[in-house]
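A protein chain is absent from this complex, but the other protein chains hold their places.
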Amino acid sequence: MDVRRIRPEKYLRYLYLPNLFGTKRTKEILSVNPTVIPQREEAREVVIYTYDYDQGHLEEKSLANTEESFSYKNSGRNTWVNIDGLRKADVEAICQHYEIHPLLLEDILSINQRPKMDEVEGVLYCLLNMLYFNPQKNTVESEQISIVLGKDFVISFQEDASRDVFNPLRNRLKNAKSQIRQRTADYLLYSMLDLIVDNYFIVMEKLGEQIETLEEEVVRKSNKRSLAHINQLRKELIVLKRNVAPVRDLVSNIIRSESELLEDRTTKYFKDVYDHVVQAHDLTENYRDVMMNMQDLYVSNVNLRLNEVMKVMTIVTCLLAPATVVGGIFGMNFDIIPYAHHQWGFYFAVGIMLLVPLAMLYWFKRRGWF
Amino acid sequence: MDVRRIRPEKYLRYLYLPNLFGTKRTKEILSVNPTVIPQREEAREVVIYTYDYDQGHLEEKSLANTEESFSYKNSGRNTWVNIDGLRKADVEAICQHYEIHPLLLEDILSINQRPKMDEVEGVLYCLLNMLYFNPQKNTVESEQISIVLGKDFVISFQEDASRDVFNPLRNRLKNAKSQIRQRTADYLLYSMLDLIVDNYFIVMEKLGEQIETLEEEVVRKSNKRSLAHINQLRKELIVLKRNVAPVRDLVSNIIRSESELLEDRTTKYFKDVYDHVVQAHDLTENYRDVMMNMQDLYVSNVNLRLNEVMKVMTIVTCLLAPATVVGGIFGMNFDIIPYAHHQWGFYFAVGIMLLVPLAMLYWFKRRGWF
Amino acid sequence: MDVRRIRPEKYLRYLYLPNLFGTKRTKEILSVNPTVIPQREEAREVVIYTYDYDQGHLEEKSLANTEESFSYKNSGRNTWVNIDGLRKADVEAICQHYEIHPLLLEDILSINQRPKMDEVEGVLYCLLNMLYFNPQKNTVESEQISIVLGKDFVISFQEDASRDVFNPLRNRLKNAKSQIRQRTADYLLYSMLDLIVDNYFIVMEKLGEQIETLEEEVVRKSNKRSLAHINQLRKELIVLKRNVAPVRDLVSNIIRSESELLEDRTTKYFKDVYDHVVQAHDLTENYRDVMMNMQDLYVSNVNLRLNEVMKVMTIVTCLLAPATVVGGIFGMNFDIIPYAHHQWGFYFAVGIMLLVPLAMLYWFKRRGWF
Amino acid sequence: MDVRRIRPEKYLRYLYLPNLFGTKRTKEILSVNPTVIPQREEAREVVIYTYDYDQGHLEEKSLANTEESFSYKNSGRNTWVNIDGLRKADVEAICQHYEIHPLLLEDILSINQRPKMDEVEGVLYCLLNMLYFNPQKNTVESEQISIVLGKDFVISFQEDASRDVFNPLRNRLKNAKSQIRQRTADYLLYSMLDLIVDNYFIVMEKLGEQIETLEEEVVRKSNKRSLAHINQLRKELIVLKRNVAPVRDLVSNIIRSESELLEDRTTKYFKDVYDHVVQAHDLTENYRDVMMNMQDLYVSNVNLRLNEVMKVMTIVTCLLAPATVVGGIFGMNFDIIPYAHHQWGFYFAVGIMLLVPLAMLYWFKRRGWF
Partner (left out) sequence: MDVRRIRPEKYLRYLYLPNLFGTKRTKEILSVNPTVIPQREEAREVVIYTYDYDQGHLEEKSLANTEESFSYKNSGRNTWVNIDGLRKADVEAICQHYEIHPLLLEDILSINQRPKMDEVEGVLYCLLNMLYFNPQKNTVESEQISIVLGKDFVISFQEDASRDVFNPLRNRLKNAKSQIRQRTADYLLYSMLDLIVDNYFIVMEKLGEQIETLEEEVVRKSNKRSLAHINQLRKELIVLKRNVAPVRDLVSNIIRSESELLEDRTTKYFKDVYDHVVQAHDLTENYRDVMMNMQDLYVSNVNLRLNEVMKVMTIVTCLLAPATVVGGIFGMNFDIIPYAHHQWGFYFAVGIMLLVPLAMLYWFKRRGWF
């Protein structure tokens, strides 16, 4: 991911109206097709590392290719193979070696999948999305993560080699006294899910900041730009909800699973993750509610402004009224016009022109318009 | 289906307003009556083919009439009879030969049915709709598909002989190493459902493109045409949802079924289909949300424009005000008008006419209206 | 029911505004009180007929009074007694003879009941409403139907003697080869429910036509009349939903019932009815959605029209502006007015009057207002 | 309750705007606190009566104090003690004598409770609200009713001594042949619940009349008063729903209860009550829908009227336009004005003034504005 801050696209996108409203993003969000496998591009870069550990022992290794990981199978210790960047050949090789069902292989290579959990032939498979907030585009981006839990091993697949979700786990693994080293492989799975779910809150916090800024914007001036931002944020909330909601089922399926891979004493950890996912899901509902408030606020604000504009017009029109009427009356070219030759006629007429609007304004004031 | 692109109807329908809003389509969508059997027209063309296969053997045959398929019953191999185009006599003949319950016969011949799954007297019956996106009319069209899974046979019925949903299966059947050849008939059923469900996503992608185009249109100019398009798309989403939602129950009923026709090892494939249907259903909800956003966007946009128009009117009215007032005052035909004979009187009056609107504009600016 | 087409009420009701909006109908819909038994008027006309049948035998008889039906009890054949038009004495007599629980007697005589199914002391009782579309008033009318299924007998009660819901069944009964003759009494119950549910779709089709007409009306001119029609149709949809939704539970209760009166092999027929009721209920939801679209369409249309009106006003105001300003300037009665004596002064002033509005129109055009 | 019809408050409340909108009622509705026991005022008047009955015997007695009822305990017959008006000491005495759990005592004395059913130490306790429609204030008022069903006795507590919910039961008890005399105490409980639930429909009927009147009002003139009435009725519907919805659970809990106090043959009576409560609840949803329609109708009506007003303004403005332009042109004080000295100049100018607005009106007509 490009992290340089000054990018021309960033500013140019505001010049073209549909860009401001992110209509391309709409298509991106809606055109989800989990079934078209060939669409995934082969990763240009692949990073592979393994951790082979138990309570007393830790072997950390960065691998050049997937084949090197094969030797760790049945090492007698817990093995974690992490593959960052997906290439079809690599995934096939490792799935064959670890005897993973072809359906799971398909899922790992698929894109746009809905988060889910599967138990197939002795392994437990989790597919979910890591979420990132892209501050350049103000979008919620996702990276598909696949985790395979088997007897004594965990294999994790990440789409994007340039960022590693599981970095914080490395340090914990190095610490021989950490829970993760005392436990079986299912605890590693828990740690991974926990990490991913915790990240949801960080993305939501970023969205929360966006919403705060947006609310200030809407309150100040309800114009096309703030409308565009409301529209844009509502779309990102759809992305958020879509990724968070199914994870509830995923984790609750793990808790209810009777797989031998899951130790009883790990259940309470998964329950903890579950509590967090439920809270994350509740929060997305809160975000939705706040955005509905915002939409109402926007509409109310625009209406209020229209009201104000109309009031000014009414005042001005009232100011015009006597000038038009009186001016119209005494401007006519009749020979005989009363007071036309009177000394104070002009001032009398101008007096009416001034007094009538003042009276009208007073009357409006009393009706509570200003 | 007529595939020629230049059709006069395509353009003429925009001339007549209710056509633009697709009111006929509304009736089409709402007038669903699953019970009136005689309404189905007899197919003008019927295409029948059978595949009789097992791991080592494949017999593919295009038949002239349904009777030819009778010999495959109890062939000892898996038999797939596909009937493209429905004629009452054909369906009755084949149902009688394969001992299919009269209620199912009725369902096969019915129209406008809600997708459902039934287990009746040893066969498993699925009725669901293949969806197509009609680019000429921008509508979602459906073709009713009936699939009967029996012991060693699958009979599929399609409404329309001019297009064949199951084309991709033919190639897979020819490949002796494909899963489909290794397995029992329920795997063929899975493959069919998978194909149909996958197609939902393609239809949705097309609708997603429509929505993107529509959003651009709404953002640019919120006029009667974009209103018509919003209205139209919301109706198609009803069609989409109606066809997708019940398929969830259909597949989940298959998974929970304890029929002997379904092998245990096929369950995980149906679970895969189930995941996809759930995702498709979630997506239809997303589409709905996006269309609600669009409706809000449209209304907000129209209001914004009204606001802008009103602002211009207010400015213009304010410009008129001093001209009317001052012109009214000095245009009156009194004998004695102050400054009337003064050298700079005219310029003094015109000066007021110019300064007052400028002051008002400055005041509006400060109140944040422009 | 009066079937003559030309009725003065039909046209007069449009003269009085609340009539147009059907406020009386609102009260009718809302004032449902299932508990006031004495409100039901005694039927002026009662039609009774019985069918005593089995596979080989059919005795059809039109009765003068309920007592005549008593002899068919325990005839050894299936007996269907149909009573068209309710009189308290008749119902009590027959209930006593057939040993039907007083609570059911009360239900049969009640009005405004919610559809329900009960099993009380060996009989199975269904109460539901036949729906009709009244084309004169554009309302959905209901007729309460009670069906009692006992051992070897079915007794059906209809409110209105002038129309007979179960007419189609008579012909089927006369056909000795029809399913209905081969089966026990529960199949007759199924046939009745099927008939009633099928009728819901016919009513909905009628409503669908109303909605199509309404949509055309709303698209053409969004005025008070179309508003009244939207309001009216939304109320009829409430009636529709109220009558259809509980029938789902009714049929599903029959399916789940373990009553000895229901043969196992009839269950799949009830399942078929259930599928249809579910579809009918889904459709009412679709109708609701379409009516929400319509309401949005109406509001958007009114707003669009307001916008258009305002644009015209703005254009006209802009046209007025220079005439007012320039006319105001040169209409003042000062002695010294520049160019007043100039040969082309008048044409110069008129030129400004024409050029300024043209420039403004050009500017509006560019801002995309027209 | 004061039943005199002419009360000054009734009319004065319309003078003060927030009164018209019933903001105090809002607080009343929202400030529900079930936990503050001391808030209940001691009843000024208490009416106590007992019925000691079985099939052959009936003893009716009006008591001076609660102690007198103690003797009926274990009378061998069914005893009904009704206490109209709550005083802490009375309730405590009777609860102690009949060995009712302190928690129930608390519930009986509490206010603002949600309807519920409890089984505590051998007695069955129902708390629900009798609803009344107050025609003076157009509000739904509730009176908390507690019913304790024990072995052979029913004790009922009513808040307000001035009205007695259970009056109709007295006559039925006096009739030795009535069901109520043939049965055990649970049938009395059923009769009470039935009476209360039936009353809900009467309150709803009253609200239905209100809604009809309101709809007529909204259709005629959508002003601040009709807005206030909509707002007011929506609040009363909240009260209605709040009191009706939990009674569903209450009755369904009784049905599912396995208490020995409930005879099997009474279950079908409770099912009957349940059907009515469900219908009442469905109806409150219908009321809600109708009120949403009303709100939409109101908004649409106001918009329509705005549209009409704007159209008149536009017509008038268009009428002004040529007068202003032509008058402005020919009113300028230039020496040389074309046609100024022409014989028909004046008429020519006035002709333009008349023709232009006619042309504009024709054009508007064609665009379908009038």
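A few points about this structure:
The chains carry the letters A, B, C and D, assigned in the order they are written, with residues numbered from 1 in each.
Simple rule for what comes next: a contact is a pair of C-beta atoms (placed from the backbone, for glycine too) under 8 Å apart; a residue touches a chain by one contact, two chains touch by 3 or more.
If you're wondering where the values come from, they're calculated on a predicted model, not measured in any experiment.
For the chain missing from the display, the contacting residue among D:A89, D:L103 or D:A359 is D:L103, taking the whole complex into account.
Touching residues on chain D toward the chain that is not drawn are 17-18, 20-21, 23-24, 26-27, 29-35, 101, 103, 113-114, 116, 118, 120, 220-221, 223-224, 227-228, 231, 234-235, 238, 242, 245-246, 295, 298-299, 302-303, 305-306, 308-310, 312-313, 316-317, 319-320, 323-324, 326-328, 330-333, 337, 339-343, 345-346, 349-350, 353.
Chain A residues in contact with the hidden partner, per the touch definition given at the top, are 198, 201-202, 204-205, 207-209, 211-212, 215-216, 219-220, 268-269, 271-272, 275-276, 278-279, 282-283, 286-287, 289-290, 293, 296-297, 299-301, 303-304, 306-307, 310-311, 313-314, 317-318, 320-321, 324-325, 327-329, 331-338, 360, 364, 367-369.
In this text, only the chains that are shown with their structure count from here on.
The angle of the rotation carrying chain B onto chain C, fitted on C-alpha atoms and rounded to the nearest 5, is 70°. One simple way to say how far apart two chains are is to compare their mean CA positions; for chain A and chain B this gives 26 Å.
If each chain is reduced to the centroid of its CA atoms, chain B and chain D end up 42 Å from each other. Contact of a single residue of chain A with at least two other chains is seen at positions 331.
Viewed as a network of touching protein chains, the structure reduces to a simple linear path.
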